[in-house]
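Only one structure is covered here, and it is reproduced in the block below.
Shown here is a partial selection of chains from the complex, left in place.
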Amino acid sequence: MSTFHTTRRVEFRDTDAAGIMHFSAFFTKMEEAEHELLRSIGQSVYSRSKDGRLISWPRVAAECRYRGPAHFEDILDIAVHLERMGTSSVTFAFTFHRGDDLIAEGRITTVCCRLVEGSKPEPIPIPPEIREQLQRYLVVA
Amino acid sequence: MSTFHTTRRVEFRDTDAAGIMHFSAFFTKMEEAEHELLRSIGQSVYSRSKDGRLISWPRVAAECRYRGPAHFEDILDIAVHLERMGTSSVTFAFTFHRGDDLIAEGRITTVCCRLVEGSKPEPIPIPPEIREQLQRYLVVA
Amino acid sequence: MSTFHTTRRVEFRDTDAAGIMHFSAFFTKMEEAEHELLRSIGQSVYSRSKDGRLISWPRVAAECRYRGPAHFEDILDIAVHLERMGTSSVTFAFTFHRGDDLIAEGRITTVCCRLVEGSKPEPIPIPPEIREQLQRYLVVA
């Protein structure tokens, strides 16, 4: 099992009048890291399974715990792994560090859905070729 | 000619580490005011003309001049009028006041477009029934 | 025990390319509702306790569960109550409805801190006059 790593700088728009990165900005950065992980395995938010179905991953839950403040221009290391992969759902776990300091820990749960024009997204089993690629980031208990 | 008025509070997420409303947040508030004006005349960002075409208004230009800072929880009065209405394009002009203080002045230019699935938005003359309703907010030179 | 209610419209900037309100936008709307609740009891994000200390409420945790999509121009009813009030910490619970449809449920945990220029926020017991006002929104188990 390996962990996916990326970095993001705290941009000025990420900050608020308390002088620190706004708590909501951690969620967009988690999503950016998740999408970067997906691209690294040849997937995207919207992609096609081998059998031609249009796939997407709507979120069902998101959470974050804040351990310390991040400031403008800080560089944050974001580590991502899969905490759980069910039949259709995936839980990504994220940690944000600035150097050795833990800044935040978060989690996003998404469900693999088939998109059909004009219908609601329909949960489907994660296609085997995607499951195989995600496997490398899955924690082995 | 009349002016459309609405108000918006400066929310915490609108602020930045300088302790004031971020300059980009004026653009989203201008858009909110524009959409509120459109709703007030029975239109929306996406609406149908009388003859059934799906209409939208992509932006071609946006600008803002900043006259003074706005702070968290300030209530801003936003006044909107039409500075110009061409065959296809409309320029909305906005002013932001906090009480008597001018905070910012902005402008958004949009083009009336017909949306057709799978094609690029196609500029069309503003449908007469929409033109008539927008007229009331048009500055008479 | 009573519940605090407010409403927010889904603005265009709240949406994303999936055509629905972005999952991160629920967190800023939760914060807006929390601040509105605080204002309703004469408090703010920054306020002074009776004995003159400058008080603020940094977040330690935030979460949201998504039950259904919200679309541009939807009007969302946001209900807020206090799920728990400890010595220093408060957990606000939020539900988002569009009419009878549950759209999302969330939670933000904040800690009452004393702000002193140049130092880190220091957790303090919630001042009695603020505790008393928050009490009315606290769930009685």
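What to note about this one:
We call the chains A, B and C, going by the order they appear; numbering starts again at 1 in every chain.
As a convention for this text, a residue touches a chain if its C-beta (ideal position, glycine included) is under 8 Å from a C-beta of that chain, and two chains touch if they have at least 3 such contacts.
Model, not experiment: these values are computed from the prediction.
Taken over the full complex in this file rather than the chains on view, the one protein sequence occurs as 4 copies, with 3 of them shown.
Quick note on the criterion: only the chains that are shown with their structure count from here on.
Centroid distances built from C-alpha atoms place B farthest away from chain A. At the interface between chain A and chain B, two copies of one sequence, more than half of the residue numbers in use appear on both sides, so the contact is built from largely the same positions. Relative to the centroid of every protein C-alpha atom shown, the closest chain centre, again from C-alpha atoms, is found for C. Between chain B and chain C the centroid-to-centroid distance comes to 29 Å (mean Cα coordinates, whole Å). Chain geometry summary: the mean Cα position of chain A and that of chain B are 34 Å apart.
Counting partner chains per residue, chain B shows two or more touched chains at residues 12-13, 72. By the touch criterion stated above, chain B contacts chain C in their complex at residues 11-13, 28, 31-32, 35, 39, 44-45, 72-73.
In the complex of the two chains, the chain B residues touching chain A come out as 12-13, 15-17, 19-20, 22, 24, 71-72.
Looking at the complex, you find that chain A touches chain C at residues 18, 23-24, 27-28, 31, 45, 56, 58-66, 69.
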